[in-house]
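Below: the structure, in structure tokens.
Heads up, one of the protein chains got dropped from this complex, but the rest are sitting where they should.
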Amino acid sequence: MATYSLYLKDNIGNEYERKNKYLLDLARLDEKISQETDKEKKIALQKERKSLVSNKKKHPHNVKLEEFRKKEDEFLRSVKAEESGYEKTLPTSLDSQVKDLKTRRFHHGKRMDFYKGYSELTYEADFKYRESKIHVEQIPEIIEFIEGIEADLAQAMEEKENIDPKEDSRMKEDLKSFKKEAKEKRDQEIQKVKERRKEGVISSKAETNAIKELKREYKNQVRLQEYKIPSVENKDFIRSKKRELRNGVRRSEKILKADVADTRRKIPVEYEKNSPTVAYLTPLVPGMGQLINGQKRKAMFFFLATLFIYLIAIPYALGYGNYQGEGISGLISLAEGGARVHKSLIFMIEGIVAIFLLLIALGLYYASFRDVLNTERDMIKGIRPSNWFETKRTIFQEGFPYVTSFPAMLVIVFIVLVPVITTLLLSFTNMNPQNQSKFAWIGIENYKLIALGEGLAGSVFWLIFIWTVIWTLVATTLAILLGFFLALLVNNDRIKGKKFFRTIYILPWAVPAFITIMFFSIMVAPGGVITEILNSLFNSRIEIKNDTTLTRTALILIQAWLGSAYVFLLTTGVLQAIPGDLYEAAEIDGASSFEKLRRITVPLVLFQIAPLLVTQYTFNFNNFSVIFLFNSGGPFDPQRYGNLAGSSDLLISYVYKLALVNQYQAIAAAITIFISLGVMFFAFLGFRRSKGFREGRL
Amino acid sequence: MTLFGGKKKKDKGLYLSDKPPLTVAGIIGIVTSYTILFAWVVAIVWPLFQMVVSAFNGQQQQYIMGNENFEFSLRHFEFLYNETYYLTWVKNTLFIAISTALLTIVMVSFTGYAYSRYRFKGRKASLMAIMLIQTIPTFAGITAFFTMHSIVSSVIPAFSRQMMLILIYAGPAIASNTFILKGYIDSVSTELDDAAKIDGCSNFDIYRIIIMPIARPMLTIIALWSFIGPFMDYLLAKVLLTSPSTYTLAVGLFTLVSDFRTMNQPAFAAGGLLTAIPIVIMFMVLQKQLVSGLTSGSVKG
Partner (left out) sequence: MKVIMKNLGKKYEGRENFTLRNIDLEIDDQDFCVILGPSGCGKTTLLRMIAGLNSITEGDLYFDDRRVNTIPPKDRDIAMVFQSYALYPHMTVYDNMSFSLVMRKERKKIIDERVKEAAQLLQIEDYLYAKPADISGGQRQRVALGRAIVRKPSVFLMDEPLSNLDAKLREHMRVELVRLHKSLGTTSIYVTHDQTEAMTMATKIILLDGGKIQQVGKPEEFYNKPENIFVARFIGSPTINIIRGKYRDGKFVSETDTITLTPSKEDAELLKDYEGKGISIGIRPERFESGGEFGDTFEATIDVIEMLGKEKTLYARLKDGSDLVISTPGHYDYKEGETHTFGFDINAIHYFESETGERINR
């Protein structure tokens, strides 16, 4: 059985004495019970407690409390009447805003007087007393403020009437001529600046800055002249006063609410409840708990969550509103035995979406439950639940990141996660040319096929895998060495024409790769330029694209051609940033050029660009473009590679052929998962080594 | 002993260079270097030159041969303009590239700011999750993309394949660029936020008036990278776009080279040239920014 604590606490840990004497007695008994070791005395105490509880209504405090409640009801009824009476006494010419404020002040004045008498009895009265006191103190200030500004406005309106139109239009004319003069002067100054630039006295940056400054100054001067015109000044004055009024009132109201919120934190609550029952009773209806605890507007938000859960998430999971699928059960059945139009893939995808929706729903349940639980636990301790003002403030302060990242998260989940999970699940099915529109679960059969190298698709897997690995290592390393080497050469102090070389060397990177790859493909075709040149050089009739080894060599060379430019660029950038001091110090220490290279240049550069180099390897592992666009992954070699793959295919182009050309989606999915895991693993390794991660500065 | 002692600088016979005078070995080294460098220049320029010449060579037929018989003509360009969907492809690619870039920077500006400036529950966890998601290769989901589009477009008919493609490009871009932008904003002192608060800014004001303008260089780089991505991609565009009038440049130009029915290699050369020029210019002009964006992102993690 839950007990009562002797003292009430607030969020900082300050303690307050209980005002509810009934609960206080219970608390004292609870304490004695917990400290009592003698069994008999304990039972006696517990009996005493029980009788106290059953005689609740007769406890003197509770009697007084009943009285108070009755008086309160009376008061609340009568105060309404008094309010309307008071309102009628206010002059009708009065501003409606001021009228409203005066009525509020009156209302709170009455409340203050009433609750003052009971503030010793219960914290509720104490709180209401203080709350009204704040209103009584601050509202008159607001009224004064409003009246002050209105007086200013009235005066300004009067002045408006008194503006001499002739004087006004004369000044407007003056403004025009002023503008002309100032503009001329400005342009003159600008000319001067441009001349100084031509003479080379100042830099081009200084020129742009100076011109900007002159333009700004001109604008400013004109604007100031504008404000000398009485009608313009007057209008501006009125406008800013009106704004001041609006903002000032809004600000004061906010401060009022903030002060009340502050008081809420300082005056504890006393409840008879001592266990968070509401939370445990209402987890399935987000919002209900908040409503019961008195947080009405917060409840509305959570009710939206309830609507989402019961109108969208759950029905969808059960199959309603699906395009073709049956929600979660669709995942299992995969449209087996369904209509002709029903596609298993759609069932699967919809099933996955359903799962995500359910996950979101679970998250919402949990969030609401925790919220109610925490509020109740706090209430038991004595902490007052937050009102809407406080909640809103928290949302705006701390909710900003959630709200703004939400759309991005949505995109990421649906664009990245759903397809990947689809692929994962597909790998456990048998989607192939015979089972296109309907397929079934077959467990890890596909993986077995690949691993053992069997079956139509699986037999070539390992062959292709080995070529992929060789390709990755050779092509990337070659590109890196080439790019690095060239960068070093160009960066040498004694080499002239650096800009020329650097511009040309990044061309392979700048020209879109697909264009150059396709063109290389053309040039090595029979009759193409390169083929002809090679033929005349070696006096042969080579057909590069029909020979496996030649194709592979060509691919590696092309990729080196493409990739080295990128490495060149990176290396050059880093090389330029190495301080010359290092080399000078090494020279003093007696290092030769080669040693300087080995011990300073290489380590520094590599360290800086290592993570990017790792991405080059992963990029080439999945470099679809160069393989496919050059020779469609060919040449064909049915003996070794069957009919599905070519001899220069990488795993990724093989996957493409399997899935999109030959409709062996399931096996393609299995291979995809295999590749993806590998890529993710290496990328993750790369991340771990990157600086930011290591320093823990996430 | 030096060989070229006094002749290094022709200034009254004074040797003015800070570097020690060249030895024979040094000279050989320099000559070799220049040779290699120029050889590589040729290796780069020659193929590109071939492409340019072929595009203008009226003698070229469907299959490109050597350019010994050169006759200047613009007929390949005319072909491109009149007989193919080239201009449509350009339009499509631009539409997709610009949309991707816009979508990415809008979303990334919010997420980067949120992760940098706020400490909220689940921040670390979701950041780690994004890091991992970044590493998932996009093609891992190709089988699903097509079908997903069918599902969504049955509900919202206006949702075209190109829009799906934009989302597919933007998704991973948002994930990875959030980090980079976050790192960049981290380097902006929080005292600026404090000063802005005292000056009267709300949270959103701080985002809009203070942080975003300062982050503009980084955002520009991110926009550029997300703009360039769609230009360079073949695989995803090929998977999703099925009718020739919706192709992007990569897919469209490939049909001029691969498919017998539409083979016209010189037209491809022409198209490739036209496409390459603006991009090359852009790369040249912005290379410094692009590279600094890469290295700062990776070094700072």
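Letters A and B name the chains as they come in the text, with residue numbers starting at 1 for each one.
Note that in this section contacts are C-beta pairs under 8 Å (C-beta built on N, C-alpha and C of every residue); 3 or more make two chains touch, one makes a residue touch a chain.
A quick note: this is a predicted structure, and the numbers were derived from the prediction, not measured.
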Sole residue of A:R170, A:R251, A:K273 or A:R370 that reaches the chain not shown, by the stated touch rule: A:R251
Listed residues A:I43, A:A151 or A:L224, member touching the removed chain: A:L224
Residue in contact with the excluded chain [from A:D236, A:E272 or A:E454]: A:D236
Touch list for chain B against the chain that is not drawn: 189, 191-192, 194-201, 205, 210, 213-214, 216
Positions on chain A contacted by the hidden chain, ascending: 12, 14, 209, 212-213, 216-217, 220, 223-224, 227, 233, 236-237, 240, 243, 247, 251, 255, 258-259, 261-262
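Throughout what follows, only the chains that are shown with their structure count from here on.
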Centre distance in Å when chain A and chain B are each reduced to the mean of their C-alpha atoms: 25
Residue ranges of chain A in contact with chain B within the complex: 323, 343, 345-346, 349-350, 396-398, 400-402, 404-405, 407-409, 411-412, 415-420, 422-423, 426, 486, 489-490, 492-495, 501, 503-516, 518-523, 525, 527-529, 532, 561, 569-570, 573-574, 608-609, 611-612, 622, 624-625, 628-629, 632, 652, 655-656, 659-660, 665, 668-669, 672-673, 675-676, 679-680, 683-684, 687, 690-695, 697-698
Complex contact set, residues of chain B against chain A: 19, 22, 30, 33-34, 36-37, 40-41, 43-45, 47-48, 50-51, 63-67, 107-108, 110-111, 113-115, 117-118, 120, 123-124, 126-128, 130-145, 147-148, 150-151, 154-155, 167-168, 170-172, 174-175, 178, 183, 186, 203-204, 231-232, 234-235, 239, 250, 253-254, 257-258, 265, 268-269, 272, 275-276, 279-280, 283-284, 287, 291-292, 294-295, 298-301
